[in-house]
Every structure is written in structure tokens, then in C-alpha cells.
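Read the structure below first, then the notes.
The other protein chains are all here in position, but one chain of the complex has been omitted.
And then chain A:
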């Protein structure tokens, strides 16, 4: 651990460019650049599942899809915080909400072609949005369920028309969405890869290993989930929006699957690969920080570790018991267990800093309380926690912490057990295989009291943390798919969340999210632990390292010559 702590700050210093100092993508053209050409070689330990951009929900492929597919909207390809912003992609402009956020009107750009040569039409747009329901996209309900007619589509996908919810006019190239209730985040949802526009003739089932025609600067040459993907330039691509989809520098992208993380680190160090997808193993961080500083990039990530507590099971059905855990949790220890202050930091509220509506206060630190919060987390308050446990009358109860059996989470789990014992519980740790743990802790039938898990934003909004993790609609007892792990469903909190989701004025929405965040912090259905950074390792020949908050390194913007 010492090596980790000693090694990383150098790399961090190298990378901590002040916000706003990023390179612009300019006109998005790479033709004529001396850096244009060559092959970018990427490695991952395994493939990321289906190639269907409307179904795949992994960050591994979202990163790939962002240089392949386009939606009406997209997140800006920028090397700074502005990459959180939604910009027009296949649509001519980002629409202003009409009808209080119930109607969203787009005009489709002219002259954009698929990699087959076919032009993108409004019929393709309509078919792609309907296809979300027809193929059962994981976000069909949660992201696009507000479209009028979506209920019918969810119930009977084969006959999905979205009549009344989606209108297109081939003459004016207009696409209009009508929503049942206002949704301020509809643009972000349309910018998400699931809303990529594919040709209208795509089949109504998961494409599996068959790639769909692309609109971005690259297209697939071949794909084998056991070996890898080969991408080449899309000959029909031209730059229509430099900030949404700039042209790429490299001519080819080879993405190989099968190299385990340790071996991938070595291969990138040796220049056999230019970049690796997997998490960098903890035992290699010291070496990377010390010997390959210039090849390491550490950037902010909208990702957190947190400790959900089941509000429907003793002892955590008692609010005081939950608050006690929140108060006693040593976020500094958690940071060190994750790899040190360069790669993580203490987190006191469920929405990580940098997202509008994140609370910049901490009630669960020594010397602070809900009415007198401190500006940030300082140190754990074991005394206060013991008092709360005593007041709750739950002292001495049996508590089992369920964690993944990975190095980091096991150590967090053991630390948490010791902490629970210190504040008066009879605690133990139950490690589970990493493939099983997330499903296990979600299912109420397994009676999990407390666990450790992580969560990443799909797009930068407080809703991704407060609504996804604590919304009543995301609590489904008895299934492995109930991401509201705490089982928290509170009228007051839900009303605050609903109001915030519908508010189309960003400043007002941020204020409403803050209110919702305070209610949830008070009820403490989970104890936020740490926010984490993204550690990237690239080859020494890779230039113009370019990172966006949501999709990480942008493959089209880096060069290898």
C-alpha cells in the first residue's frame, strides 16, 4: 500500500490540468494531419456482451459505441467537464422544452449516411426508438417509459407503434416526442448510446455478434467475442458536428480480448498494446506511478462506493442505527483500501461532487450533525455512533456484511465488520463470488442487511444516484434486479425526487435535487463511502490523450503516429 501511495501522486500531478484548459477538437477534421493514420491496439480481458448498441449496457462497449453510433443528441466530445453537456448530433439543434417539458421537437440533419451508404432518414429515427421497446432494451422502461404509448409498447413489444408519442415528418425532417409527464432529462436520455439511430430494417431481436451499420467515423470489419474486434474507417463518414462526432486520427482499431489484467499492464508497458480496458491491479499501481508516470492518466469519474443498508430488516429498519453507521464510517480508511488518495477520495453524500445538485456539506463527520453540517468530511465519530446505537436499542444484534470476494471489497468488508463491532453489533463478513454478489444483495429473499457495492452514473445527473438507488419504482422485492438495494421508499423523498426530475430549469432543478439529497441523507438508507477516479494506462507512443467524463478515452481522438 505504501508503494501505491508513494507512487501515484506524481502521475496525478502530471495530469491535474485545471478545468477549462483542455484542447478543443477544432473543426473535427483530421485529414491532412501528420498524426492521421496507423492502428490503435486495445486490449481487454473479455468481450462486453452483445454488439447491439440498443441493448448493451456495459461501459466497455459504450466507449466503443461512442465513435461508431450517433443519436439525435450526444455528449460533447471534449477533454474537460464540458463533455458532460448534451450537444446536437444527428439533430440540427438541442431543442428547448415545450409544453413544460412534455414535448421535444427535433429536425434531423440532411446528408448523414450509414456505413452502408444509405442516408439516415426520419423513418430510421422512428424505427430505432420503437426498436428500444421491440428488443427489450434494459432502459426502455426507466429512460424512455415517459413517451406517450410506451406503456403499450412495454406490455406488447411486437406491436409497438408509439402512436401519439412519436411523430415524424419526412418532408420537413421533423421528429417530435410527446411525453406523459415532463422529463427534464429527456435530452440526456436521447444522448445515451441506447438511443443510437440504426437503419430501419434492423431485426426486432438482439443483434448478438452481428454489428449494425454505423454512422460514426469507424465501422466493423470483423467481430468475435472470444478474440476481438477489428474496426476500419467508415467511408461514408463526414464531419457534420465537430463537438458531437469529430473524425478519427487512426485508420484502424484492433480490440483484442483475452489478456488478463496483469498481463495487459505488462503488454501496454512493453508497447504491444496502446491501451487496456480493465481496472489496473492494485499491486501494479506503484510500478506505474514510479516508472511509467507519463503513460498514466488519472481523471475524475462519476463513480462511487457506498454501503446500502436494508431499511426493512433489523437492525437497519431503525433510522438511528443507519445514521450510526454513516457517522462511524471512516472514509479515509476506505480511500486507502481502494488504493490511496490519488485514486479515490472520501464521499459524504450520495451524489458525487461535480454533478449539479450535489450537496457540498457533510452531516456525518465529527463535530457536525444534520442541523449543523460541516463543509466536508473530516473524521469518523465513533462516540456519536455508539450513542446512536444505544438510543436505537439495537445494540448487540447480529449483522452480516455481504461483499464481493475481490481484494478491495474484501478488505472494505473486513474493515466495516470491525467498525460495526466497535459501535456495538455482533458483526461478520460474508464474501461472495463477484459474479453473484450484485444480484444477491438486490434480492430481498436473501435478507441482506448491509453490503458494500459501487455505482456509476449513466449521465451526469443527481437522478442517477438519488432516483436510481432510492426511488420507489426501482424497488422490486424478490428479484435479482432491484437496484434500490436498501429497499427505501419514502413519500417525502419520492415527491422531492419527482419534482426535481420534472424541473426543466437547470438552476431550479439543482436546488430541488439538493432538497431530495438532504432528505435521503437524513434517512440514511445508505452510507456513501468514497468517490473514485479513473486510472488510464496508455502506450508511450500514444499521443493527444483525450478523456471525456462518461466514455473515458475517446478512441477517435488519440493518435499513434
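In the analysis below, a residue touches a chain if its C-beta (ideal position, glycine included) is under 8 Å from a C-beta of that chain, and two chains touch if they have at least 3 such contacts; residues count from 1.
The rule we apply is simple: contacts and distances are computed from a predicted model.
Per the UniProt record, the chain missing from the shown structure is "ABC transporter permease", taken from the list "Cell surface protein", "ABC transporter permease", "LLM class flavin-dependent oxidoreductase" or "Cytochrome b".
Only one of A:270, A:418 or A:540 touches the absent chain when the whole complex is considered: A:270. Across the entire complex, the residue among A:233, A:366 or A:476 in touch with the chain not shown is A:476. Take chain A: the residues that touch the chain left off the picture are 46-47, 49-50, 52, 55, 57, 136-142, 145, 154-155, 157, 206-210, 225-227, 256, 258-260, 262-263, 266-267, 269-270, 272-273, 432, 434-443, 445-446, 468, 474, 476, 479-481, 483.
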